[in-house]
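Here the complex is missing a single protein chain, while all its other protein chains stay put.
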Amino acid sequence: MVNVGIIGAGRIGRVHVESICTQVGNAKVKTLADPFMSEDTAVWAKEMGVENTTKDYKDILNDPQIDAVLICSSTDTHSPISVEAIEAGKHVFCEKPIDHDVQKIQEVVDALKKSDVKYQVGFNRRFDHNFEAIRDAVAAGKIGETQIIKVTSRDPEPPSADYVKVSGGMFLDMTIHDFDMVRFLAGCDAEEVYVEAAVLVDPAIGEAGDVDTAVITLKMKNGSIAVIDNSRKAVYGYDQRAEVFGSKGMVVTANDSASSAVISNADGVTGEKPLYFFLERYMAAYAKEIKCFIDAIEKNTDTPLGVMDGLEPVLMGLAAKKSLEEHRPVKISEITV
Amino acid sequence: MVNVGIIGAGRIGRVHVESICTQVGNAKVKTLADPFMSEDTAVWAKEMGVENTTKDYKDILNDPQIDAVLICSSTDTHSPISVEAIEAGKHVFCEKPIDHDVQKIQEVVDALKKSDVKYQVGFNRRFDHNFEAIRDAVAAGKIGETQIIKVTSRDPEPPSADYVKVSGGMFLDMTIHDFDMVRFLAGCDAEEVYVEAAVLVDPAIGEAGDVDTAVITLKMKNGSIAVIDNSRKAVYGYDQRAEVFGSKGMVVTANDSASSAVISNADGVTGEKPLYFFLERYMAAYAKEIKCFIDAIEKNTDTPLGVMDGLEPVLMGLAAKKSLEEHRPVKISEITV
Amino acid sequence: MVNVGIIGAGRIGRVHVESICTQVGNAKVKTLADPFMSEDTAVWAKEMGVENTTKDYKDILNDPQIDAVLICSSTDTHSPISVEAIEAGKHVFCEKPIDHDVQKIQEVVDALKKSDVKYQVGFNRRFDHNFEAIRDAVAAGKIGETQIIKVTSRDPEPPSADYVKVSGGMFLDMTIHDFDMVRFLAGCDAEEVYVEAAVLVDPAIGEAGDVDTAVITLKMKNGSIAVIDNSRKAVYGYDQRAEVFGSKGMVVTANDSASSAVISNADGVTGEKPLYFFLERYMAAYAKEIKCFIDAIEKNTDTPLGVMDGLEPVLMGLAAKKSLEEHRPVKISEITV
Partner (left out) sequence: MVNVGIIGAGRIGRVHVESICTQVGNAKVKTLADPFMSEDTAVWAKEMGVENTTKDYKDILNDPQIDAVLICSSTDTHSPISVEAIEAGKHVFCEKPIDHDVQKIQEVVDALKKSDVKYQVGFNRRFDHNFEAIRDAVAAGKIGETQIIKVTSRDPEPPSADYVKVSGGMFLDMTIHDFDMVRFLAGCDAEEVYVEAAVLVDPAIGEAGDVDTAVITLKMKNGSIAVIDNSRKAVYGYDQRAEVFGSKGMVVTANDSASSAVISNADGVTGEKPLYFFLERYMAAYAKEIKCFIDAIEKNTDTPLGVMDGLEPVLMGLAAKKSLEEHRPVKISEITV
């Protein structure tokens, strides 16, 4: 039984509390910490089976009975708390991104070099049943040599302009998941990025200095070509698909919907929309990623996504930003610490 | 918080233990009873959060702290334990079928008349997301007046001849779920049944006095016509589909599969098989039916499926047996207590 | 080059003129006959490349240069003209049904015994790409031993009550195609029929003495069970599907639509309706059946559908009528000439 402390009781922190309490048999949440811990949240946590709640995350780092921490606090705290937790000898699961600043991620890398704790980054989509199936097909050689990878990723609603301003920009906030997906499906890193992007959804996003629509082409190290298309607003819901094409065939995934019911009437043949957003689509994936993290601790194996898997998508995102600014293809190697 | 006792620690009893312990926030399993309770099962139950285990189900009926019982023991005990539990003032969730003998079900009906406990029968498929969606579409008037109902229900593997002998026959063992589905989709009872059946899967089933393949036509009280097709063995897995056709359109559901991944290669375009069997397909439905039962207790409302919903499919199954024996359409009203 | 005479310039006669003139390279239409031949039709026929038009079909039977006739006149004339044409030494393609009266079909059978001309009945659906594919899969053993056959056949619009009165009833007018399809898919004849039917679409059809909705169960000679569901009105268009289930798997066909375009929006994910009716759905099948008839003449092989293939579905239709009237399963062998 792995004792876990969770830092951050926001939306994603609560998702992990729920997953561990109901679906991860070999872990328990000993402490949930949040500087703004409310009475309601504390009551809810107790009912879920969390032993303690606190406003100070250091209570977790100082608790010798706690084996592992989940860092679900605000993005700017991910890397410093990672370092602190590593130094306190805790295994760390850190929500994405580790940081927008490569230097800060490097500090986590350095801390890990001096330690033997486990570290996992929260790219939950790798644990989705559809993306796992597509990756498994590729890994099993069912499509031969990978030649073209296509990832579609569109949100149902754009964020507010206020959020956009502090988000690090679409590439580091939203596309970062797709950069990880491309690496996952290709089984290798990217070499070069080219961005074509625009503000087509909401002018306020443009005024906040960001884009909301993009097609991003990537040259991968294994010679294949990847392309991501993003939109901040798909009226039909969260659109999360991928296609991998190779020398022996193609594998494609569709979106999930609430049911398979299809109505035929005088207007056409109509099925359900995709599940609305990430909480609906990826709930099982969130539970599975934590299960894998806990299992890696119990069995003393590698986590499925290490710190370098946290670093690469940030490099890709920074290269994408540079490509947009300089209107040219940018090599990942141009992004230096 | 509703305190629950579960009678029977077989496959389905354990499914309910797990559902309640992990997904039903307003209930807890106080006691699990099974005459053959093993050490392993007792340990597993404790780990899941069950307070006590026992070999004597009367420990549950006699426990004043227990509000509700789930009867998951062998079929022949469903009706007598139902009566006992009702008389002990416990709310009852009873696995299907209540009994194969209409007189025995009548005893449960009589017991309920003298009591005000809740009673729910375990027709789990009504809680499946696909069947709920099709029923919702019908109830919302999206297909107009219902005219034709089609239910396909095929198992991936036939039962052993030994099981067949004590099963009550395919109509009471397997088709009973489909009889319930037809009532659920039609929103009314059946009037008459006609069976065309054969032994095409396994001669041993025929030797045991049963059939393994059937097409069953039903005249419904609302004037619509329903048809069920059954097979004890579909090599591609558990096949559970329905179609409702009416004056304004049609609604259809497909099977669920493990992922939406589709591979195109030189052999064709191939997706995944349906989920293997009922535990895979209906896990979420099992949890939902128990959640509804507990909610009905907490809110003091009717359960979604009362004792009459347990009786009608048995009448339909007995009429189907008679139709097969006498090779003619049989009215439900011919089946008397 | 096979010289063809076409008797009847109604809808289906014109379909065959067009097919032969544009898609059947080894035949030409020498004469088109119709007692009500209009000026417009004659002009149209000339433009299509038909050599002569006439009001008297005997001009065709008496023309020594004509090798084959297509009988597309009203149903009551099918059998007498068949006999006349056979006696005149012409190969005959006859639209379905040959007759509603078994005795009249027997006269055609008898005439054929004394002749060596080719005879083909117009069950066009066997030549549809989807039904051919499903039959090919069955014939190739891909689903093993056939166990359950399901045919859905629904028209987009009901006929007028006036038409219904002279149609011979739904089973001989509409279901007859499905009876043929069941024989085609099963690869054998039916043994027994049971009908559950109702008037749910239009009371005028009931007043005309017919039904408009039916589920028909058939016991096939190879032991499999078939079920047909019919409606005279599907608001979403012509619904023509089949499913064959067997010991090694299942093969299913869907409807055709005008395009594969699917729109996802705030209301759902919507594709096109099925093609409207038989002219839209089966145009290529009509051409193919005539091509096969002409090829059988040229190569002196059997036609794909002989006179017995015209007789059996009529027997099935008469048995279905009797089943409805007497409310019991009826053996095909009960229907005598």
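Each chain carries a letter (A, B and C) given by its place in the written order, and its residues are counted from 1.
Methods note: a residue touches a chain if its C-beta (ideal position, glycine included) is under 8 Å from a C-beta of that chain, and two chains touch if they have at least 3 such contacts.
Because the structure is predicted, anything quoted here is derived from the model rather than measured.
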{"item": "In the full complex, displayed partners of the excluded chain", "value": "A, B, C"}
{"item": "From C:Thr22, C:Ser38 or C:Asn222, residue that would touch the chain that is not displayed", "value": "C:Thr22"}
{"item": "Residue among C:Arg11, C:Lys58 or C:Lys248 touching the omitted chain", "value": "C:Lys248"}
{"item": "Among A:Val215, A:Ala266, A:Leu279 or A:Met308, residue touching the chain not depicted", "value": "A:Val215"}
{"item": "Listed residues A:Met1, A:Val43 or A:Ile148, member touching the removed chain", "value": "A:Ile148"}
{"item": "Residues from chain C at the interface with the omitted partner, ascending", "value": "22-23, 25, 47, 129-130, 132-134, 137, 142-143, 248-256, 258-266, 272"}
{"item": "Interface with the unshown chain - residue positions in chain B", "value": "234-236, 257, 264-274"}
{"item": "Interface with the undisplayed chain - residues on chain A", "value": "145, 147-148, 150, 154, 194, 196-198, 200-201, 213-215, 217-219, 223-227, 229, 231, 233-236, 239, 245, 247-250, 327-329"}
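Just so we're on the same page, only the chains that are shown with their structure count from here on.
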{"item": "Whole-Å separation of chain centres (CA-atom averages), chain A against chain B", "value": "40"}
{"item": "For chain B paired with chain C, centre-to-centre distance based on mean C-alpha positions, whole Å", "value": "42"}
{"item": "Geometric centre distance via CA averages, chain C-chain A, whole Å", "value": "58"}
{"item": "Set of chain B residues in contact with two or more other chains", "value": "248-250"}
